[in-house]
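Of the protein chains in this complex, one is absent; all others appear in place.
Showing chain A:
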Amino acid sequence: MKTVLLLGATSDIGQALADKYAKEGYTVWLAGRNVQHMQDIATDLKIRHEASVEYFRFEALDYLSHQKFYNDLPGTPDVAICIFGYLGDQEKAEKELEECQNILDTNYKAAVSILNIVANSYEESGTGTIIGISSVAGDRGRQSNYFYGSAKAGFTAYLAGLRNRLFKHNVHVLTVKPGFVDTKMTEHLELPAPLTAQPQKVANAIFKAARKKNNSIYVLGIWWLIMAIIKSIPEPIFKRLKL
């Protein structure tokens, strides 16, 4: 039976992925900070899908703990998905170093730290799939969220590099740019409904893309178009826009 490791399992996308992979017959390993919450999710999946589920405490910002976390897993997962992220507060981050660092560390450093460990393990075993949840915000820096955006841009570039490195070792790397998703993280924002995906839809798209060995996906097709336009605007014009 195949196993999936979900890093950041209590997020909305994490929960939706857990449900999807459990439904598809995978053994699901949840990793996150809130043990009680993971226990509730695990119980639910066991009853709903008669799935095999375990959960492990994982602290994304405690980089030094990552190796031990990975070594302590009951085995090597077939699929590892890095979901955790922190949207943060753009304006606060402009003024306060702590918020700024929190955004950069969670979305970039922590993700890189844990995926390095997974990548080395997969390279050695010559098999595996790594999936990183990046963001459309990383496609181009905009004044409204460039801390989050730049961290995700770094993460996207990291995943591309990883894909390049691991291809010859039969390891697949998938970059996911979900666009707006209706989650707890975005609940306070006013998101346009046609551009906003439900977490279940994101999970289904990821599962499908991983099976088809896609390299990079937008969940809603419309986002490809939007980002193509945003990326194509010349910088002299772009810098004058309110985006």
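Just so we're on the same page, a contact is a pair of C-beta atoms (placed from the backbone, for glycine too) under 8 Å apart; a residue touches a chain by one contact, two chains touch by 3 or more; residues count from 1.
Operating definition for what follows: contacts and distances are computed from a predicted model.
Name of the non-displayed chain as stated in its UniProt record, restricted to "GerMN domain-containing protein", "FAD-binding oxidoreductase", "PTS system IID component (Man family)" or "Cytochrome c oxidase subunit 3 family protein": "FAD-binding oxidoreductase". Annotation: of A:Thr43, A:Thr127 or A:Asn215, A:Thr43 touches the absent chain (contact as defined above). Mapped onto chain A, the interface with the missing chain covers residues 10, 12, 15, 34, 36-37, 40-41, 43-44, 47-48, 184, 187-190.
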